[in-house]
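Structure below; questions to follow.
Here the complex is missing a single protein chain, while all its other protein chains stay put.
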Amino acid sequence: MSSLPALLDTVLGVVLVVLGLSAALVAVRLLRGPSGLDRLVALDVLVAEFLVGLVVYIALTGDSSLVPVVVAISLVGFLGSTTVARFVRRGTGR
Amino acid sequence: MNEPGTDAQGPAPPDTAGLLRRAVPVVWLVLVWVLLWGTFSWANVLGGLVVALVVLTLFPLPPAPGRGWVRPLAALRLVARFAADLAVSSVQVAVQSLQAVRPGPEIRSSVIAVRLASSSEFVMAMIVEMLSLVPGSVVIEARPEQRTIYAHVLDADDDAAVAAFRARVARLEADLVAALGRPTAPHTEETV
């Protein structure tokens, strides 16, 4: 029973690795995406995964000073996505 | 602050109810402000009040969605069904994503028009919001004049799936209207 917290920490570490792997997959779509909208969707997912990674890191370390960063990114990411959507359509619509 | 609410309806609304309804967004904004600071103190509440009033004066909200208050039981049922929908659809889309890795016929979808029974723009906005939150359906066009929304539904490959989606939207709308405490058939021209 005493090893359970250590086990949980290990699991969280594995989760971080999994998140890095999925971010790499998203980056493939980001680089390859045929249209600008593909890249935009990929970027959106990348922001979401970054948020997830930050929360996991917070849970792992118990360091709650990063929480305001999470709040800020969740808002700025939304603004960025919707703004970029407009410009994507204007520029490289294909 | 008072202009956008008062000129929305012809006759002057009863004062207490109108004031209460206009106070709802202020309360929400103050709540968000206090949550952002993390601690409850009177300085935070007062600061939040100032910020909320300034924001609502500079960016006035459209008139309140309707009379009456949220019915707690119906709202709980709505939230529970939405959560179940979210979980089920997430698993479905996950399975479909994994199946798409294997070579084979690519997944087919549909763009489905659904005509809503309610004329309220608020109900429409909530339906669009909830449909877009659930994986597997994204509302790509909404036309309040025709009460019609157009949704892209993943894996809606035959007419049965299209009919099922329409039934899902109708059930969602009925739940939503029940939660908002309004009759299903709109009998007043309060919106649009």
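Letters A and B name the chains as they come in the text, with residue numbers starting at 1 for each one.
Assume a residue touches a chain if its C-beta (ideal position, glycine included) is under 8 Å from a C-beta of that chain, and two chains touch if they have at least 3 such contacts.
Everything that follows uses one rule, which is that contacts and distances are computed from a predicted model.
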Name under which UniProt lists the unshown chain, selected from "Sugar ABC transporter permease", "DEAD/DEAH box helicase", "Monovalent cation/proton antiporter MnhG/PhaG subunit" or "Branched-chain amino acid transport system ATP-binding protein": "Monovalent cation/proton antiporter MnhG/PhaG subunit"
Visible chains in contact with the missing one: A, B
Options B:A52, B:L78, B:M124 or B:A156, residue touching the unrepresented chain: B:A156
Interface residues of chain A (partner: the chain not displayed): 1-2, 4-5, 8, 11-12, 15, 18-19, 21-23, 25-26, 28-29, 35, 37-38, 40-42, 44-45, 48-49, 51-52, 55-56, 58-59, 62, 64, 67-68, 70-71, 74-75, 78, 81-82, 85-86, 88-90, 93-94
Contact footprint on chain B, counting only the chain that is left out: 32, 35-36, 38-39, 86-87, 90, 93-94, 96-98, 100-101, 106-113, 115, 117-119, 128-129, 132-141, 143, 145-148, 150, 152, 154, 156-158, 161-162, 166, 185-186, 189
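In this text, only the chains that are shown with their structure count from here on.
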Gap in Å, rounded to a whole number, between the CA centres of chain B and chain A: 26
